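Missing here: one protein chain of the complex. Every other protein chain is in place.
And now, chain A:
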């Protein structure tokens, strides 16, 4: 995978047809930041062009604005109750909608207990450029499978989208290392939101700062970084 290590910084409008064709594969997938305009592959945001197995291309950058993608798990804030749907803010340009029936065990009689201001961990069922995103809190078999309303006892903070992806990648050891120091309950949404619950306020602050500091820490430095923050937080 020599191609993936090769880093090219691209700007919006850069034509990358040659770069994509050079990979040799007839079929390729274009990820975030790349579009096709009259048979040309064009970058539509600035960042680093990355590729995987010479057939998947995307642009990686530091970003806070979430662009919904189908199947991703996100953390949303319920902002409105309108008839049989909830309006949920997931950090995208349009608010997402969440039907009250798409909770585990919910029926027309048995409505889920969701208040305005609650946090929900939900999966994107519909993510379209020109349509409102649609969320569900159940899988296809009707099980919640971890999705649903998050407790108000925890704390939700925002971070860059890149950090969320990093934390969720199997290579990242941060949560394993941190979990050994502080018992914690964490939910990571792909929309740059992390919900966290620890035993005390200061532990939550410590865990939050550790997670935020991990954005620019390489994997091998994570244990020592966690160690440092934990020893410093002990007196806080």
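We adopt the following convention: a contact is a pair of C-beta atoms (placed from the backbone, for glycine too) under 8 Å apart; a residue touches a chain by one contact, two chains touch by 3 or more; residues count from 1.
Assume contacts and distances are computed from a predicted model.
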item: Absent chain [UniProt protein name; select from "N-terminal nucleophile aminohydrolase", "Trafficking protein particle complex subunit BET3", "Exosome complex component RRP45" or "Eukaryotic translation initiation factor 3 subunit B"]; value: "Exosome complex component RRP45"
item: Interface with the unshown chain - residue positions in chain A; value: 64-65, 77, 79, 89, 91, 115, 117-119, 150-157, 195, 201-202, 204-205, 208-209, 212-213, 215-217, 224-225, 227-229, 231-236
